[in-house]
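I'd like to ask you about the structure that follows.
A single protein chain has been removed from this complex, and every other one stays in its place.
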Amino acid sequence: MTERGLRSYYGRPVLKEPTWTWEVPTYFFTGGLAGASSVLSTSARLAGNERLARTALYVGAAADLVSPALLVSDLGRPERFHHMLRVFKVTSPMNVGSWVLLVSGGASITAAVLERAGRLKPLEVLAETVATLAGPPLTTYTGVLVADTAVPVWHEARRELPWIFGASAAASAGAAASVFLRPEDARPARRLAVAGVLAEGALMQLMELRLGTTGEVYRQGAAGKFSWAAKGLATAGAALLARRAGRSRTALALGGALVCAGEMCLRWAVFKAGAQSARDPKYVVEPQRERVEQRLARSRGGT
Amino acid sequence: MPGLGTSFGRGGATTFQQDLQDSDCIVIMGSNMAENHPVGFQWVMEARERGAKVIHVDPRFTRTSAMATKHVGIRAGSDIAFLGGVANYILEHDLWFREYVEHYTNGPVIIDDEFADTEELDGLFSGWDPEKREYDVESWMYEGMELHGAAGQREQGFRPTKGEASHGGHGGGLRHGEPPAEDRSMEHPRCVLQLLKHHYARYTPEFVAETCGCSVSDFVEVCETLAANSGRERTSAFCYAVGWTQHTVGVQTIRSAAVVQQLLGNIGRPGGGILALRGHASIQGSTDIPTLYNILPGYIPMPHTESYGDLERYIESNTSPTGWWGHFRAYFVSLMKAYFGENANAENEFLFGALPRIDDDNSVYWTLERMLEGRVKGYIVAGENPAVGHANGKANRLGLSRLEWLVVRDVVEIESASFWYDGPEIDSGELKTEEIATEVFFLPASTHTEKDGSFTNTQRLLQWHWQAVEPKEDARSELWFYFHLGRLIKQKLEDSDAERDRLIKALRWDYPTHSAIQEPSAEAVLQEVNGWEIGSGKFLSGYPELRDDGSTLCGCWIYCGCFKDGVNQTARRKPHWEQETRVAPEWAWAWPANRRLIYNRASADPDGNPWSERKRYVWWDASHGEWTGLDVPDFQADKEPGYVPPDDAKAEDAIAGGHPFIMQADGRAWLYVPQGLEDGPLPTHYEPHESPFDNPLYSQRANPRRQQTDDLAEDPYNPVADDPGADVYPYIVTTYRLTEHHTAGGMTRSVPYLAELQPEMFCEVHPDLAREVGLEHGGWATIYTSRAAIEARVLVTARMRPARRKDGRPVHQVGLPYHWGSHGLVTGDSANDLAHLALDPNVHIQEVKAFTCGVRPGRRPRGGELPRFVAELREQARSRRVQEPRVEPEQARRT
Amino acid sequence: MTVAPDGWLTYDVARQERVGFFTDTSICIGCKACEVACKEWNAIPEDGRDWTGYSYDNTVQLDANSWRHVAFVEQEKPVRADGDGGTSLRWLMESDVCKHCTHAACLDVCPTGALFRTEFGTVVVQQDVCNGCGYCVSACPFGVLDKRHLAPAPDLPAFAKEDGRVWKCTLCYDRLKGGHEPACAKACPTESIQFGPLDELRERADARLAKLEAEGADGAQLYGRDPEDGVGGFGAFFLLLDDPEVYGLPPDPVVTTRDLPEMWTNMLAAAGALVVGVAAAFVGGRS
Partner (left out) sequence: MPLSKLLESWPALRQLREGDLLGLGKAAQSPRSQRLRPRIDDADHVVPSICPYCAVGCGQLVYVKDGDVQHIEGDPASPISRGRLCPKGQASKSYAQSPLREYRVKYRRPYGAEWEELALDDAMEMIADRIIRTRADTWETRTDDGKPANRTMAIGNLGGATLDNEENYLIKKLMTALGIVQVENQARI
């Protein structure tokens, strides 16, 4: 009954764990994939790599198709999904994201359909342009989505997360495209994937470093497992893409698949880390208590 | 309670809850007010915020202690030692209110020289008869005053009245209300004050600390705080509840508070008094208009088999020549008129001869014993749950199983109705459904929202509640049930000429009914309770209007006035903000005569002036020649302070203008009770019936007069003190209620929102006890006595402090809420199953606040293993005891 | 009026005085009348019949089915300074509730507008709008908001059913509209829960703290009274007798959206970088 160690209420969490289920981390992946693929597709078109352009376009459209489905199925009241568009709130990353997803998804799917039909070229171009503009924010807003919470390991990583998610999206876009391409058309996609993996790896390190104690959740429990898997798979995939995939179609496909799997694990690592840091009161209380003590010290110093 | 009744003249709380806000010090003892009366507790908090001291003396650190400015932990069952210590400290250090004691109490009265104190007789008072195990109280009388009615009447069957029936006022033979022998200087060795000093001389702070297990400094602080907050300028109040009453010395515990409050001059004054906190909506009402065996409405004694068939003798032996009980005949005759109308008249002695007679004890546990013997055939239970709420639940359930027929009326199916298929004895195999002959009728009852009626709350206040909705289907009020039951029986016996049916045929039983279900009019019943003049039909406005010639009718004389002017006074609800004083006299109606703070004449000095400006309440207004103040004066309005009764004065006229306690024959509060109590004129420390301790004062260990069920197989006792075998039951157990539940749980374990707040039976134990027996916080414990074993979840907490022996060895105390049973949304074992049936001799109340038990880790045995487990331990203890049995002085010594 | 709660000014004429709770734990007797009053008025489902052993607390936390929660903390510390001595025990009781923050993260992040600021300055979840996205649950720095998942209780009552929406204290929005005070405040036997205009409550709280400090109570502190704190002050604030974390409350809560502008810029930069990165993938010779 007497207090000992960390002061908390019977060791109970201060925060509620995120209520989100498997659909959400999966969407982080597909959303990122969709956004980055639009950019990749357009860039390829400009660079005259039609095969890559078309592949990326289709991949992006496919991802844009599943993303909303995932989000709707995560809702407690799915029949009310359209309430997301009831208002426009810049203070709500999820609301902004819904609008972005609507635009980018609508555009990329239109573009894909017209591409297949080979009709209304001007409209397709317009659609692609819109998708390309909406794509990048779609890949990075999810970083803000999680950072804009009370979950310590998310909010404290608000500076890194959009970048990590962006890099991860780039990697997955490149990797996903690679899976469907012949080596001679895949070079930019491979480069993108490899660069993405390298960037995200570095960023993850930086994040964990800056998180300090809180960062330890990335080395514990489910989050720990996922982030190891993420590193392993992505690195292996990237290595394949960099070394072998120039010649071997198989290596190309395999490398692409491994990177994608890695990126998916990365999203899950971040997702799980959030739940773990919300569950343990110490990640909430200790940093805040420190702030309070510092403030008190300052005010005492001041007087 | 006779504790208050014998001390002051009325059994009700002397004050009202709101008045606590004006206290300078509030001692809460024998009560967990914050938990069991949370809304009433707001007035304690008001006082605290105004700087009053709030002292909680209790074995446990409760939600009340958490709010108190001071908590003193004591051993359960040591309250009289503590309060006796306070009395001694006050007397020793001359902290008592001399003027108040001299004029308003019987402190100066000189006592018969036959009287011998426990100090002389090693724990017994004079008059002890070991065969009968009772006292002959003759030697306790005031000097020069033979026991009232003694003149040649004893052999003719006169008996002094007792328990709720004793009005304290029966010291007869007082000429004009003054005791024959007094010493105003209070120096005479046999005057009450000196006897008191002598009686409590050994209750030193060190003795208290040792006996109660508190520190000397804590105890002294309490005494000093009390004294510093009493006197002319300041007042202190006491609040108690069943933590005091539920002992074999329950009545005497309340008496000791009465002694302290008299010495400090805190009775009848604002911010003072003794507030009895009752636990049920109308528990005060159910003693005023009793559903008790020994009294009729208004504390009129039931005729006793010893009092023969003669009305005159009955009247005489219950009439006090002086004080308001001088009008006993008028109260009784008016009641008989209310019961039997014109069928009761002077010619037939108002049917007195036909009234049923009682024995000394026909109380609920006495009935239980006969039930177990199969001598009770039929039982009607309405709004009570003996299977869980009464001591020794198993005995109660076995008793029910031996009835021919049983009627249970309640809102939900309670354990007393379901015992025959889901009681613990079914699981243990001690009872088999197919072998239980009892025919059971369960009748659904109505709730307060479905019927009109009045409750009498803890401060004697009658408050009316209106019917809001119709009861559904078969649900009916008790009013409906008993009215129509009576109607049916009268119908069926219409043509009977059997002598036994004389009364029921003579019964006035014609109440108007309304609505489709023919609900009788509660208001019509209340009108009968108030009474009217038979000739004119005019409603009476107060008991002074009652007459003894049969020309008035009144169902309960102390409630006379509740329907004054034909208006339901109990239904008044004038908002408090529209009333001039915090006394709020226009909210409902209080007995007697709408007085909220009784004996309030004592709030003025003998000359009728307020003791102090700060504490003015009721005073003498010489200019208008009347008593006036914030409340209805509890005194004849025009009797001036200097009034001296003429020698031939009778009844209230025999009470002098300086004596505020108008129900008493001598108008005084009684520090010393010469008559009306079974177990002594002064409270004395006795150990609980079951206790690990010997009496530090006397070889007489426990209350000699306590009632015991010696040869009742269903109620074996644990060995006590240092007797061999006592170590099988080494701990003290105390039972109690939680805010979230109500008594046996029928009204709360059936309510989802309450069930979830306290979902499981648990026990509270100190970390040391947990270590000692290997209990795990959150795990299970088995608690056992020679009666039963129950299981409970373990709550380890420092709030449960151990008592200490002389040598410092701890004696642990186990806390058990008693709300659970086998039926309801949440179920669990019943703490009352552990309790025994040794009772207080005055009111036959059980001792569930302090007895002994053993504790083991883990869940209790199941099925047939359970009774075997209990029996083995019992045998283990007994076999050790038989070698050297202990002979209690109460069995041997005559005094 | 110090800081205006976000969204409140939009009511202009329809705007009412900002009201809230001051919960003074120094006079809380732990009776739980607030919990029951809240459930009775708002017809909240049962929250489970589990015995916890957390002193007398079997409610455990604020959640979708408990909008008031009385915390019980047993300490071996000196009692109230003015009545110190004999016992070293202290039993803290605190009735917790939604804080109705001046800057409310739940309100900011809600994507549907189900959460909104009322004309009384309080924060309410509109049950006809909420689609159970759960964003507010992660955003609340106090863990107040919670999604209701309910399997029907085996032995009644029937009002339990899978719900999926988020629920919390509404400060009895409907009662306020009818001019009644919230159910919990009305029931509280000792006025430990006080309802009223926030400014008034703050003055009362300051006076109360001063009194306690004069009596020598150490550790007594106002929690959420300060409009300068991380959430702009609470609409429902507290007087605590020990540090917030002892009661399961965050010692220095900050509204997460305070950093949102920074996060948005950061996110756009990252988006830009992505474009550059992709473009770069097409530059340079063959390998």
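Residue numbering begins at 1 within each chain, and the chains themselves are lettered A, B and C in the order written.
Please note the rule applied: a contact is a pair of C-beta atoms (placed from the backbone, for glycine too) under 8 Å apart; a residue touches a chain by one contact, two chains touch by 3 or more.
Please read all numbers here as calculations on a predicted model, not as lab measurements.
Undergrad: So one chain is hidden, and I want to know which residue out of B:288, B:425 or B:829 touches that hidden chain in the complete assembly.
TA: Once the missing chain is taken into account, the touching residue is B:288.
Undergrad: Can you work out which residue in B:486, B:778 or B:810 touches the chain that's missing from view?
TA: Among B:486, B:778 or B:810, only B:486 touches the chain that is not shown.
Undergrad: Pick out which of B:330, B:525 or B:632 touches the chain that's been left out of the picture.
TA: Here the residue in touch with the unshown chain is B:525.
Undergrad: Going by the contact rule already stated, which one of C:17, C:40 or C:76 would touch the omitted chain in the full complex?
TA: Residue touching the absent chain, from the options given: C:40.
Undergrad: Which of these touches the unseen chain: A:46, A:69, A:85 or A:209?
TA: For the chain that is not drawn, the touching residue is A:85.
Undergrad: Would you write out the residues of subunit A that touch the absent chain, in ascending order?
TA: 85-91
Undergrad: Tell me where the left-out chain touches subunit C, residue by residue.
TA: Its contact residues with the unshown chain are 6-11, 14, 31-33, 35-37, 40-41, 107-108, 113-119, 124, 126, 128-129, 155-157, 172-175, 177-178, 180, 183, 186-189.
Definition applied: only the chains that are shown with their structure count from here on.
Undergrad: Any chance you could check whether A-C or B-C wins on number of contacting C-beta pairs?
TA: If we tally the C-beta pairs in contact for A-C and B-C, the bigger total goes to A-C.
Undergrad: Using Cα averages as centroids, what's the distance between subunit A and subunit B in whole Å?
TA: 73
Undergrad: So how far apart, in whole Å, are subunit A and subunit C when each is placed at the average of its C-alpha atoms?
TA: One centre to the other, that is 31 Å.
Undergrad: Using CA atom averages as chain centres, what separation in Å is found between subunit B and subunit C?
TA: 46
Undergrad: Please set out, as single numbers or ranges, the residues of subunit B touching at least two other chains.
TA: Only 797-798 qualify.
Undergrad: Would you pick out the residues of subunit C that each touch at least 2 other chains?
TA: 52, 55, 74, 76
Undergrad: Given the complex with subunit C, which residues does subunit A contribute to the contact?
TA: Where subunit A meets subunit C, its residues are 1-3, 7-10, 12-16, 18-20, 35-36, 39-40, 43-44, 46-47, 49, 74-78, 80-81, 83-84, 86-87, 89-95, 98, 136-137, 139-141, 143-144, 147-151, 154-155, 158-159, 162-163, 165-167, 169-170, 173-174, 187-189, 191-192, 195-196, 199, 246, 274, 278, 281, 284-285, 288-289, 291-292.
Undergrad: Can you check the complex and tell me which residues of subunit B touch subunit C?
TA: Subunit B reaches subunit C through residues 34-35, 38-39, 41-42, 45, 49, 53-54, 61, 63-73, 214-215, 217-218, 221, 738-740, 752-760, 762, 777-778, 793-795, 797-799, 825-826.
Undergrad: If we count contacts the way the header does, which residues on subunit C are in touch with subunit A in the complex?
TA: 52, 54-55, 60-61, 63, 71, 73-76, 105, 108-114, 129-135, 137-147, 163-166, 243, 245-253, 256-257, 259-260, 262-264, 266-275, 277-282, 286-287
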